[in-house]
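Here the structure comes first, spelled out in structure tokens, and everything after it is commentary.
For this depiction, one protein chain was excluded, whereas all remaining protein chains were kept in their positions.
Think of it as A and B in the order they're written, each chain with its own count starting at 1.
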Amino acid sequence: MAIVFRQETFRDDFTYRNSPGNIRRFPFPFDRDEYMYSVNMEPHVRGQAGTVYESLIDVDEHYVAEMQDRALVLKEDPLRYQALPHMMAAQWDTLELLMEEQAAGYPEHFTLIRNGDRWRWINRPLGIDDTFTFGDRSTLPYDPFEYITRQAQGDFCIVDQRDGNLWMDAGMVTTQADWSLDFDIGMNFMEWHGPVPLAHQIGVFDRALKFLLNLQLGKPTRRFNWTMTINPRLDTSPENYHKWGPDRTTVTPDNVGEKVHLRVELQSLWRLPRSNAILFVIRCYLISMNELVTVPKWARRLHRVLKTLPPELVDYKGLTRYRDNTIAWLSKHDDGAPTSPGIFPD
Amino acid sequence: MSGGLAIAVRVSRIDTVAANIKRFRLVRHDGEPLPVFSAGAHVIVSMDDDGHRRRNPYSLMSAPHDTSGYDISVLRVAESRGGSAFLHEKLREGDALTISHPVNLFHADKRGRKHILLAGGIGITPFLAMMAEFDRANVAFELHYAMRSREHGAYWQELVERYGAHRVKRYFSAENDVLPVASLLHNQPLGTHAYVCGPDRMTDFVLRTARECGWPKSNVHSERFLAPISGKAFDAELLRSGIVVRVGDHESILEAVEAAGIDAPYMCRGGACGQCETAVVACNGVLAHHDVYLSEEEKASGRKVMICVSRFDGTKLSLDL
Partner (left out) sequence: MLVEGIKSRPVYGGIAIDPFARRHIFALEGEGALALLDQKPALTATMLNRSEVLYVAAGPKGLDHDLALAALKPDRFWQGPTIETLLFRLRGSLSAATMSTRLYISGREGFIGQCMQVATDMGMDFSSIPTEHRGSLARRVQCVHCKGITDDVRTSPFKCSHCGLNLLVRDHYSRRLGAFQGVNVDAEEPGTAPQAEELFA
């Protein structure tokens, strides 16, 4: 069924909203009433229709608006896309993967026709119909990685595998939760996770790295990460922190419902065939508290998660200023009833 | 499933390419293209030898972008545990096999400005794919290829023809022609990477010589495929499965576990990748570690074992499996 793409903004007047159907498919990340870091990885396999697992690269009603927002970010700051020179094979790998998955998941919107190295890519929502030579950079208007990630929702990082570590050597990062590609590019797995509190001590990153080094072709994996954002703003980069930071002071007991958003990253990780690199897809989903409480189970659970969150995480995720208001607001939607296991609505 | 997704293939062609070396071309059973791979990758070939399941890793030597088939080369090993003997003597064109998806534990450092490949004998195979990739990407490389004799060496004539004598140097020990590792490494420009694949003795020698020439570790790469070593048979208790398996003299723990119908994780089956790391719960005896994955400290602690290559000598071994 064709998706109806919304016209909306993630800045200035913030007209971003989820349709009722899109709320039901929101990837709520908490499978229990409290939260702590873990190596929460599971095979990235297709799931039921009506969930974000319907396709392995998810496209939803926000696709066109998100791509417009990305173009605006890149216009202001081209350094949000970067690739070190040795990543060219991985760039082509990524282009192939994203084109194939989008075309397979949404044939009414995307078509890929391969004729040897001569490829034709049709992207109907964005009005693109390009023919190019796979492997020949000069036949595309951008680097292959930039070209395709201007047409795919989520942030993307490609990590090179060498010396028993993973190195963040390319990225398209415009919808990030407060980290800078320009600063982190070239770092290894432990280094770019350096600022994350608590997780290093309990060995989360050692185990995750070991797992990822053995990630196999054809067996992608996924995990959730989350934070909260004031206003449905995609570009919460450190670069622009002085522009969006003041939003955090605008939350009052009365406007929590529309201002405060749960921000969920569905991260999927893919071994790439030609380069042996790994693609990190960091797909961001936003839902306002007003929208979230239309699912009673989620309202109860988020209330409990926020109440019991360790102070280091409250600080790291930048929730300090508005956590109390949000908990108070959510408490009206938590009657203390037990919640069912799993993440899906009852 | 352990060991990655399996691909059903058929042997489309077998060629004898040198004394004791055969090349096998594998194509997909359903006629579809195989996955592209990265140079240096190997597959686990799974064969049914009269009801006995054998699984061995072999480097992919065909061009990585050629998806019509994969080529592997197999040396007939004198003291073969069965894999190479089966492939050489029993396997026929048209026969079916199962292979894993390609796994790469020996990739070139793509930042390298120049790559020096040092091959010994059958160790040439991963380099065949690497050279195809370097050549396609216009990256500087040299191959230095040591063989016993002209008859025992595979592919050297073709390689000289394809890449030129300036890039492909060959050395035959039967002609007292020795690969001059030290003088080769002395004057290489910054950003050069060296790779060695060959018999253990050669690998050790190259690593030691590179160190003595002042090369940093980060720029020297090696791949060792460690065949499981034979030894005395022993019993292993699998605590989670609640059974005891007998590990035969020519069998690895992993093979014995699989033969008992238990799905243990594995990937390289050569002691290199770490996937089959297993916790040792009780050990009354000595673990014989043969892998290159665990650190010396981990080996000494006796709490972990790589069941694809390592063995045990003693009275009781209990594993968390």
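The definition used in the following text is that a residue touches a chain if its C-beta (ideal position, glycine included) is under 8 Å from a C-beta of that chain, and two chains touch if they have at least 3 such contacts.
Predicted model only: the values in this text are computed from it and were never measured.
Chemist: Which of these touches the unseen chain: A:Phe10, A:Tyr63, A:Trp92 or A:Trp192?
Modeler: For the chain that is not drawn, the touching residue is A:Trp192.
Chemist: For the chain not shown, which residue from A:Arg24, A:His200, A:Lys219 or A:Lys297 touches it across the whole complex?
Modeler: Candidates A:Arg24, A:His200, A:Lys219 or A:Lys297; residue touching the omitted chain: A:His200.
Chemist: Give the residue, chosen from A:Gly135, A:Gly245, A:Pro310 or A:Pro345, that touches the chain omitted from the document.
Modeler: A:Gly245
Chemist: Just the residue numbers, please: which parts of chain A touch the chain that's not shown?
Modeler: With respect to the unshown chain, the touching residues of chain A are 79, 163, 180, 182-187, 190-195, 200, 238-242, 245-246, 248-249, 321.
Chemist: Please output the residues of chain B touching the missing chain, sorted low to high.
Modeler: For chain B, the residues touching the absent chain are 111, 113, 185-192, 211-219.
By definition in this document, only the chains that are shown with their structure count from here on.
Chemist: Between chain A and chain B, what is the separation of their C-alpha centroids in Å?
Modeler: Comparing mean C-alpha positions, chain B is 37 Å from chain A.
Chemist: In their complex, what parts of chain A are in touch with chain B?
Modeler: Touch residues, chain A against chain B: 86-87, 89, 160-163, 210, 213-214, 216-219, 273-276.
Chemist: Per the contact definition, I'd like the list of chain B residues that touch chain A in the complex.
Modeler: 4-5, 35-38, 40-41, 64-65, 101-104, 107, 109-111, 137, 218, 267, 273-275
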